[in-house]
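Missing here is one protein chain; the remaining ones are kept as they sit in the complex.
Let's turn to subunit A:
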Amino acid sequence: MKFETPAGVNPIDQQKVIGQPASRLEGPLKTTGTATYAYEYNRAAPKHAYGYVVGAAIAKGQIRRIDRTKAKAAPGVLAIVTAADVGQLPPGQFYVDRLLAGPAVDHYHQAVAVVVAKTFEQARAAAALLKVTYIATKGAFDLAAAKDAAPLPKPGPYSGPSQTNVGDFKGAFAAAPVKLDATYTTPDQSHAMMEPHATMAHWEGDKLTCWCSLQQLNWGARDLGTILGIPKENIRLISAYIGGGFGGKGTALSDIVLASLAARAAGRPVKVALPRPLIFNNTTHRPATIQRIRLGATADGTITAIGHESWSGNIPGGGTESTTASTKLLYAGANRFTELRLAVLNLAEGNAMRAPGEATGMMALEIAMDELAEKLQMDPVAFRIKNDTQVDPEHPGRPFSSRKLVECLQTGADRFGWSKRVAKPGTVQEGQWLIGVGVAAAIRGAPVMTSAARVRLNRDGIVTVETDMTDIGTGSYTIIGQTAAEMLGVGLDKVVVKLGDSTFPQSPGSGGQWGAASATSGVYAACLKLREAVAKALGLNPEEAQFANGQVLAGNRHYALGEAAKAAELVAEDAMTYGTLARQYAQDTFGAHFVEVGVNRYTHEIRVRRMLAVCHAGRILNPKTARSQVIGAMTMGVGAALMEHLVVDKQVGFFVNHDLAGYEVPVHADIPHQEVVLLEGLDPTMSPMKAKGIGELGLVGVAAAIANAVYNATGVRVRDYPITLDKLLGKVSLI
């Protein structure tokens, strides 16, 4: 089915099941520990062995020699795989890192070998006996030092142009009566998902099955095929449950590649999980940025010039962190300039992490807006509202399909009690705590992509949905089940959802906030086909057939849904594809974040006291799972604002704090009451579901709202994330 014109009324609009706060279908499995994750398919692949990955000990250079005598002789060892055994592996498409070093080493902890043994302990012990010697060469690890020579890169497939110019930015900025020119930095960050990257690989002849933890199975099969040099048709990937990904499990990484190679070498299934201390430097991360923002406005607060330049680094062939994406769309302003520059750094690969580009860009832009509002002596909410736009500011002929940023800000301000804010920083105090509030806007693109599904109906009226969509903890199972239930007029208890198997019809997987909107639309298309098949089987006119309460009705005839499948199971398969609406309309999601912080007047520890997010993201398919996405994202925003920081050792060339003791993410005690308001509003330009994603929106802007609250509390403007107490010490003047 092709979606080409805005959607009219359709069965989804009934919202009997869709839009209801259904609990997760797989929740009981997860809370009882019976959901099977990649590393746990012990019964599916009996007699498996264990692979342990050895990471490079240097950041850049060559492997001189690998002496495997001792490792090979160690108890239980079945195989050792290095580049010397399997040759140089080409990179995949989405991640461009080479997943096995040799002879060159491209970054610290790049895999050098996998050692396979009968038990995990034997593999780990033998891995330590592998003697690898290196020839280290000098590398570049310092973004600030590499910045000035960084070129303009070619745009990547998921980032816009590296440079945009509208009007006369330079002239307008020079002429602006009120302006701001400030530089902000964001550090390298790690996804730090709960489940480590893990795979069980099993060969049967030239057919490979991997139980793995991947967000996009289609990319996974494509890239694994390329890397191993086998047709992707020979690969079956199964990712039924995923313990978080955040963009760090988009496609093949070292675990799946090395498990596959190891299983071939050992002649039996092999499982590999990356040890936590290896993950930070071996896999991908969100790259650090340096961002210069220039804003010019007239005295009444009308923005006349917006300039955003940004620098990030990556391994050769890697992409930019496209921080300017939001700046292009968020505020009006006739004269605009954005630029992304990319330095070569010999750290691990920088790539997608939840709201890539937007999260980082808005960490800077939304502080800049706060700073300019103060210069203008305007309320920061009012300043943002004043500069709202209903059209894409770079292409004024292209309207937003639906944009309720102003309502988000106003609703949030009311709910939060923003009017009680004291504009003068450092004024409000409660005991040992200096109190401040902050606001930031949120914007995140709402892409939809081709997605297919198969739906089956059996004689008991049970509807089974199959698609290779994944559920990375987001609620995909549930909203897909709700979609099928709504379309076929049954309760959620009559729907079985099967996901995460690459032999199922292809979806775009979980990423880029496109999963929910795309996958449910594919299910919608398949369900429409099934409705036709049902009507036909029952001898009803498909146009007239109504599906409700487990019945199919037309005129005065009605049948139980299962009747249609009495003779044989009915199966329908279709994909939703898209026309040009996304070009005609700017399709985005919007939000506003309000935060209250306390800063300890002695220690300057910062603690978040209150958070509110107001989001507008089309039809909310399930308010419970949507809220869960948003509060998780807000939590990640607290991490970004206050603690998450992969520290680069610029001499050795690696992320030093590469475990979960050193890389701090928020704990429960850091997270206060979180309120989420989901604004109503369907978007018929998206798909028949009229829905958009929300999983990334909840993160965008949070860190800046916290930064602005810290400023309001203390009068100290920190422009370098994370905002830690050492950056405030000595600067807070106490009343």
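Methods note: contacts are C-beta pairs under 8 Å (C-beta built on N, C-alpha and C of every residue); 3 or more make two chains touch, one makes a residue touch a chain; residues count from 1.
Here is the rule we go by: contacts and distances are computed from a predicted model.
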Hidden chain of the complex, named as in its UniProt record, picked from "Xanthine dehydrogenase family protein subunit M", "Rieske 2Fe-2S domain-containing protein", "Thiolase C-terminal domain-containing protein" or "ABC transporter permease subunit": "Xanthine dehydrogenase family protein subunit M"
Selected residue (touches chain absent from view) among A:185, A:464 or A:724: A:724
Residue of A:4, A:544 or A:659 in touch with the missing chain, whole complex considered: A:659
Options A:57, A:175 or A:679, residue touching the unrepresented chain: A:57
Residue among A:377, A:390, A:503 or A:603 touching the omitted chain: A:603
Subunit A, residues in touch with the chain not shown (by the definition above): 57-58, 121, 124-125, 128, 277, 432, 600, 602-605, 607, 642-643, 647, 649, 651-652, 656-659, 661-662, 664, 666-670, 722, 724-726, 729-730
